[in-house]
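Omission of a single protein chain aside, the complex is shown with its protein chains in their original locations.
Every chain is named by a letter (A, B and C) in the order it is written, and numbering of its residues begins at 1.
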Amino acid sequence: MMTTAVAHEVTYLEAISEALDEEMSQDERVFLLGEDIGPYGGAFRITEGFQEKYGEWRVFDTPLSESGIVGAAIGAAMMGMRPIVEMQFADFISCAFDQITEMAAKNHYRWGAAVPMVIRAPYGGGVHGGPFHSVCPEAWFFHTPGLKLVAPSTAYDAKGLLKSAIRDNNPVLYFEHKFLYRRVKETLPPEDFFVPIGEAEIKRKGRDLSVITYGAMVHIALEAAEQLDQEGIDLEVVDLRTLSPLDRHTIVDSVGKTSKVIVLHEATKTGGIGAEISALLAEECFSSLDAPILRIAAPDTPVPYSPPLEEFFLPKARDVIAAARQLVAY
Amino acid sequence: MMTTAVAHEVTYLEAISEALDEEMSQDERVFLLGEDIGPYGGAFRITEGFQEKYGEWRVFDTPLSESGIVGAAIGAAMMGMRPIVEMQFADFISCAFDQITEMAAKNHYRWGAAVPMVIRAPYGGGVHGGPFHSVCPEAWFFHTPGLKLVAPSTAYDAKGLLKSAIRDNNPVLYFEHKFLYRRVKETLPPEDFFVPIGEAEIKRKGRDLSVITYGAMVHIALEAAEQLDQEGIDLEVVDLRTLSPLDRHTIVDSVGKTSKVIVLHEATKTGGIGAEISALLAEECFSSLDAPILRIAAPDTPVPYSPPLEEFFLPKARDVIAAARQLVAY
Amino acid sequence: MEISKPEFLQLYYYLLLTRAVEERVTVLYRQGRIAGGVYTSHGMEAISVGYACALQSDDIAAPFHRDMGAFLVRGITPGEIVAQYLGKRTGPTKGKDGNVHLGDLNRGIFAFVSHLADNLPVAVGAALAFKLRGESRVVVTNTGDGGTSRGDFHEALNLASVRKLPVIFFCNNNQYAYSTPLHHQMAIQDVVERAKAYAIPGEIVDGNDVAAIYLMAQSAIQRARAGGGPTFIECKTMRMHGHSEHDSAKYVPRELLEEWKKKDPILKAEQSLKQLGYVDDVELLEVRKRVEKDIEAAVEFAEQSPLPEGPETLEGVYAETLVEVLA
Partner (left out) sequence: MEISKPEFLQLYYYLLLTRAVEERVTVLYRQGRIAGGVYTSHGMEAISVGYACALQSDDIAAPFHRDMGAFLVRGITPGEIVAQYLGKRTGPTKGKDGNVHLGDLNRGIFAFVSHLADNLPVAVGAALAFKLRGESRVVVTNTGDGGTSRGDFHEALNLASVRKLPVIFFCNNNQYAYSTPLHHQMAIQDVVERAKAYAIPGEIVDGNDVAAIYLMAQSAIQRARAGGGPTFIECKTMRMHGHSEHDSAKYVPRELLEEWKKKDPILKAEQSLKQLGYVDDVELLEVRKRVEKDIEAAVEFAEQSPLPEGPETLEGVYAETLVEVLA
């Protein structure tokens, strides 16, 4: 664990550790449960040293039971605790689907009992994990009222959103992208800071075309933007950061300004969150749209393992560039 | 069970029974498993008399284990059987989510082993079932490549699609709408017939405006169409019938012709299947669209129990009428 | 252990009240006044009355769908219950949910969800909170025989035992899960066998004997409070009505029902009360009258309560984020 008293450069992964550490030290109600998060520090070592610091009960290794531990987190949350469950990989959240959608999501609506719980879900491809260690499962939960979904793309957002998630009174699914863990870095301010849930951020201002995206694809969009800049095409990159509830305002405003839009995500295309963004725009921005709404996403297949296949599967900056040119020419 | 040798009027519910009966008598590999489907004939009595006719093994009561029985169906399917699992209510499919998305959906893609299995899921509201006996869960599975999803709106489609689903070599989720069970009736032809998976049907031809919908909402759309007819507004009603894979062709053609569109479903709005339809149209029909794409769907809440709340929750013909007027005036 | 007169009278009162509330709700259902389904605990009232009476006020009950008694004992009023069934705004879910899908954190009772066994890991989590904070509070939860076949049952009991959490698992073995008899549900004779897989001490108790259940709950609760971990208690009983009030339960042999009718928990409690010399018929009649009055008041309250209005559908999806916390 790192000290956070001064401005310091941290990776996305370290930013997550810091958020956990700060919230645990400020709030006794916060505790961690999951598989191999104790002495081992988690599959990605995010909680390394935590058990030593916070003890065997505030950081504990559970049996291999995703549904059971999410259920237990719900119960503890109702009793005033602030549990944070680590899924070893986001893929295994399918095993806890029922507790999340039926118990956690509906609880407050039905009888007013809040479930302040965070589920951390290390997700996404690009790490040769194959069909069961690469999935982007966020859309599975996007259609379930009562959940909040966040998916940071930078170290700053990773820390700020996790701190907000922990203090939120609702079940929050926190999608942390494995590909970004050690690949993005940033200097963070020394003081407590929060990124509010529900607010998108314009990561790059632009005139010609909006790219609405989140997670690892933010960096793909920024990469494309840089290249397109040389052709005189000026991309605006909107990072959703929160997927649910959506920041409809920022999305609509950006497209209202640029009149053209690409919706980009790593998750497979059909039924992805991008569909909702497109639908929202087709409903609310119709009169300002100057071109079809293009979606760029992974094809509708499981995530394949072999490098040439995974390479083919993942959306690339060149896809964004091609689509942008097409739209500008439209 | 009914004899099917002559043309005869049946309810949607009876049509489902008939499809099961016909396929079981023609194909020894077909068998049924689920809770209370044996002597009791299922919560909705769809398999009444089946155990007597087909024996204790081809129609059997399982322990209360949705995940286990879906898993078992997958194993049996790989061994050449054609299992049909009954969920007592579609809501409980959340308990089997993992087996469906991880095992059934990815199996053929990964190693070429087909999983010819049907899961029958009695779904939908309007029957005062409250948050756990009313859900429209289809979008949960819409984002998972490898599954087929069907959702008939008429007795004819209910029978024809179920027969096709049973003969399909893929896992098919069959969404049967509880509200329609005894409320829609139709005279069915005496001979074996099939409704192909993957083909939408235009349930009403119209000039002015397309309504893309499925399930119980088809009847809402038709009701609205009849009333609008008197105002000289001519609605086209497209019944998707199959949700996955989508019949993009029919959707795009219809809107290409009418230039205006309402997407209607009973499931909650955000992240619903309607979002994909809108996105598809915003992508592929942009130049022929003359107005915003409007979606009508349930609000983003669990399905409430109390009648005035459920009444408020469910989309109504009057919503379609209002939207249609708005679009025609656009 | 002995059971005192006031304790037994309290148990008796709640047995009667539970029966009466459910009977009245059944009448309302038959009159078409209740939109949704009605699942009663008729003949099994002793279980939830017994365990709930053994709890202290700051403990938690995490009941299942045949635990009407627990709601009443925890202080949900009969009026609130009838209002809940009628979908009224004064029901604890304000019309959002139906039947016994209700709860109240202030009164220490969790709302059940339909998905069977989902309540068990949640109960374990409440016990985990108590353990984490070093409180001596306990949780009591319940499942049907059918519910024990679900994965969440397994995951909950395992976690509770590994962490020695203060949670007591009741199992309401009424021999059927909807139409499915026990031998199609499991290959073991007694559900309590399941507890061995977790090294959880298991007990069998007469599910129609409210005093026995109360005492057994007390000792399990005591053990749990003292850090002894979970207990599993199988209550042998019989579902005397259909699965829900629309089910005639033809699949249950009539003789079985006849046999169990003689063991009715209210009858049994009355016999014991008299044997112990705690009451005579006059006193019993007084309790009955009290219950009758309670029920009339409840129905009146519920009937006079307003229905929610449509737009209330949109309320409460999210809990508000406390401003002072995020400041």
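In this section, contacts are C-beta pairs under 8 Å (C-beta built on N, C-alpha and C of every residue); 3 or more make two chains touch, one makes a residue touch a chain.
Being a predicted model, the structure only gives us computed values, none of them experimental.
Novice: Please identify which residue in B:20, B:37 or B:69 touches the non-displayed chain.
Specialist: Per the contact definition at the top, the residue touching the missing chain is B:69.
Novice: Pick from B:10, B:46 or B:81: which residue touches the chain that isn't shown?
Specialist: Result: among the candidates, B:81 touches the missing chain.
Novice: What residues on chain B make contact with the chain left out of this view?
Specialist: Interface residues of chain B facing the absent chain: 31, 57-58, 60, 62-63, 65, 67-81, 83, 98-99, 102-103, 106-116, 145-146, 148, 164, 167-170, 194, 245.
Novice: Using the touch rule from the top, list residues of chain C that touch the missing partner.
Specialist: 149-155, 158, 161-162, 164, 183-188, 193-194, 196-200
Novice: Since one chain isn't shown, list which residues of chain A touch it in the complete complex.
Specialist: On the chain A side, contact with the omitted chain comes from 35-36, 38-40, 43, 61-68, 88-89, 91-92, 94-95, 128-133, 299-302, 304-309, 311-313.
In this text, only the chains that are shown with their structure count from here on.
Novice: On a CA-centroid basis, which chain has its centre farthest from chain C's?
Specialist: A
Novice: Which residues belonging to chain B are in contact with no fewer than two other chains?
Specialist: In chain B, 91, 94-95, 131-132, 300-302 touch at least two other chains.
Novice: Can you pull out the residues of chain C that are in contact with at least two other chains?
Specialist: 93, 96-97, 101, 113-115, 151, 317
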